[in-house]
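One structure below.
Just one protein chain is left out here, and the rest sit where they should.
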Amino acid sequence: MIRSSKTWQAAAIAAAAGLVLSACGTTDTDGGGGGDASGEDCNFKIGAMGALSGANASIVIPSVDGAELALDQWDNDECDVTLERFDTEGDPAKATPVATQIAGDETFIGVIGGAFSGETRATKTIYQDGGVPMISQSATATDLTQDEPVEVFHRLVPYDDYQGAAIAKYLTDEAGAKKVFVVDNSEAYGEPLADRVEETLGDAMVQRDKTQVGQTDFAPTISKMESAEPDAIFYGGYIAEAAPLLKQIRDAGIDVPFVGGDGLYGADFGNAVGPAGEGAIVMCPCAPIEEDSTFAADFEDKFGNAPGAYAAEGFDAMNVFLAALDDGARTREEVLDFVNSYEGDGLSKQIAFDENGDVPKENVSYWAYKNTDGKLTPEVEVKPEG
Amino acid sequence: MSQLLDSYRGLQLGNRWDRAPKWVRSVGLLLVVAFAFYLPFLNILPFAYIRTDLNPTGSDWASVLFLIVVYMIVAVGLNVVIGFAGLLDLGYVGFYALGAYSVALFGSPSSPVVESLQSRFGLADDWAVPFAMCIPIAIAMSLTAGVILGAPTLRLRGDYLAIVTLGFGEIIRITARNLDPITGGAAGITQVPVPPGPEIDGRSFFNTIDAERWYWLALVILIIIIWLARRLEHSRVGRAWLAIREDEDAAAVMGVAGFKFKLWAFAIGASVGGLAGLLFGSKQQYVEPNAFMLNLSFLFVAMVVIGGSGNIVGVLVGAFLLTYLPERFRELQEWRPFAFGVALVLVMVLRPQGLVPSRRRAREFEDRRHEAEEAAADV
Partner (left out) sequence: MDFDALINGLDRHTLDGITRGSIYALVALGYTMVYGVMKLINFAHSEVFMVGTWTVLGVYTVLGAEAGAGLGMVIGATLLALIAAMLASAGTALAVERIAYRPLRKKGAPPLIFLITGIGCSIVLVETFGQVLSAFFGPPFGRVTVNVPSVLETKVVFTIPGLDLPVTNTRLLIIIGAIVMMVALDTFVNKSRLGRGVRAVAQDPDTASLMGVNQDRVIMLVFVLGGAMAGVAALLFTIQYDITKFDIGFIIGIKAFTAAVLGGIGNLRGALVGGLLLGVVEVYASQVWDSSWTDVTAFIVLVLVLMFRPTGLLGESLGKARA
């Protein structure tokens, strides 16, 4: 027997105290706080899932801000909608619990995201299981809609196969290049994009090289470039590596046009590349905001800086959901049906979704942005064939 | 903080637990286990403040519990390597990755390996190695990797072993990322299978929404692993590890073959890591190389050391705290890594023996501290 009866007495008192405290009540944690999703109440939440912190947040935060702006500008007295931000750091492992949380909470009626393809890949089955409609503002991996399409997933950006073709077209037509040097960063975003560019270029590609995320010294790639003597360079990857790469290219005296994919379309691109980046081209499937729209001014008013990457797409995604509520949808199925058949004029493009969740090709435009004085300014639109 | 924890040492919980009669211990353990199974449903205030999904932007509580348990399994496995055998392993994430990739490569109908098997043997498009078969495959692959890593390197001294194991972890990840035709490359492998179970509501038993079932499965496996680890600790092998850790030369003189037992430690640790990786990959149903970065290795070592290296209860506490706290305090958002670093430094400086050190380790620390103080006094 335990010698000290005092210990048992203490334990008994603690147990009794616990039981008394439990009479304080329970939390309503099932379903996260009783919102009755079907019925007269129009009290909903829209989730925004993406990398809100970390190195690549600059490509994601503007789109979530754009969605918030759309919510602010919405006018509907019946309905009360809040935008909840979930930070996944772009990591699929962190995105899965977030998706489970959203899918299990009936008050969430839609999700704007995932922002990156990896986390979308990991979570789209979760959202499908829960019937939560998704509209992604920037997940561009081809397989998300082409390999295993799920009904709930839609996206407002074209997939990388098309972006690759558009980039190749820009290189051959606009830049007039016949010997393109293609580099990628070996990651899930840069590599398939570069693959597709290589495929479309065909003979116009002179050499292909790979780099790594986190690499700062690109001397081997530079020496390969010097042997290959290209007349244009394409880089598929992110700003963190593109900046030193571009500087080393210019330092080596290679002056040919430098073209990057939409991973470089961030507000910090101009600052990161510095003077060496003058004239660099960034291709993005995001159209420049119309001059007559107040979007840019409103965005600046609310958030203090100009709209960044995919801000217009985030704005549009939120508006599609809000239009569903305007139309009377009050359950996830109703919102999904609405989104599936939606056709309308968005800020970034004419919006409609095909059976896989993609925007039809005719509605998509690619733009080449030139880095002038540290800012990305639209240069020319490119329309790939087919 | 040390005084606080030392005063609790006055309670002599460890000694009382050992001296208590067997039925008290069994009932106590049963209560703890029952409580653990009950946790996903914990709804009673104020205890329910422990949940992570109290506000809408939190994470799903059962999913967080699952991850905690998976990392606890990792911590117990790594404890065998670091705590029992005294080997510094900075690349444990490599075994974790191998476990996840095993179940993905062999169990997923869309993995390149399975697809080549399908075309070679003319099998159906959705054929893959059944989940039950993937478990021994995962354990075998990680165990083999542990042996392959250990054989040339375990003769090296401790700090050299550290950099080599670190390199090994990176090699696994980079190879998985680069070998597109075999591992799916940076895009990873989808459709990773789940454990078999009855269909409920038109969904398989282990699906993505009902995370509690995953949590309970992981809990069962954790309990088995803990039991096995305890048996190991008190076995001949465990005593050999203790001897090697204390003084390898003296142990060799007494006939303990250092290299053989160290290799055993590596292999066992690797298998447990692989098992944990299998659970992780299976729940997420998607495996990609970026989930296995070097930082995760450091986190694993931190769990073991902060909890109390060598003490199974200690490493469970370490794994729990380091996984739970960042999720619970999601409000801190971007400040979480900073808070994590500060907490790491504080705990280590204020309580270097770990939060729940094994009694042997605590005595070791006392001895070393006295030695250090005497040495300082001599100068």
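Chains: A and B, in written order; residue numbering restarts at 1 for each.
Everything below uses one rule, namely that a contact is a pair of C-beta atoms (placed from the backbone, for glycine too) under 8 Å apart; a residue touches a chain by one contact, two chains touch by 3 or more.
The model shown is predicted, which means the values in this text are computed figures rather than measured ones.
The chain not shown here is in contact, across the full complex, with A, B. Only one residue in the set A:Ala57, A:Val152 or A:Met318 touches the chain that does not appear here, and it is A:Ala57.
Considering the whole complex, the residue from B:Gly28, B:Pro46, B:Pro196 or B:Pro352 that touches the absent chain is B:Pro352.
Residue in contact with the omitted chain (choice from A:Asn43, A:Thr172 or A:Gln215): A:Gln215.
Of the listed positions B:Ala62, B:Val194, B:Leu279 or B:Val301, the one in contact with the omitted chain in the full complex is B:Val301. In the complete complex, the residue from B:Gly158, B:Pro181 or B:Gly202 that touches the missing chain is B:Gly158.
Taking the whole complex into account, chain B touches the unshown chain at residues 82, 88, 152-153, 155-160, 162-164, 166-168, 170-171, 174-175, 177-178, 294, 298, 301-302, 305-306, 309, 334-335, 337-338, 340-345, 348-349, 352, 365, 368-373, 375-376, 378-379. Panel shows chain A; residues 53-55, 57-58, 186, 209-212, 214-221, 223-224, 227, 239-240, 243-244, 247-248, 251, 268, 271-276 of it touch the chain omitted from the view.
Following the convention adopted for this analysis, only the chains that are shown with their structure count from here on.
Across the interface of their complex, chain A is touched by residues 16, 20-21, 24, 43-48, 51, 53-54, 56-64, 67, 110, 177-178, 185-188, 190-191, 203, 207-209, 211, 280, 283-286, 288, 290-291, 327, 330, 333-334 of chain B.
Put simply, chain A touches chain B in their complex at residues 1-2, 7, 18, 21-22, 24-27, 29-30, 32-33, 45, 52-53, 84-87, 91-93, 96-101, 103-105, 107-108, 118, 121-122, 125-126, 129-130, 141, 143, 147-148, 186-188, 191-192.
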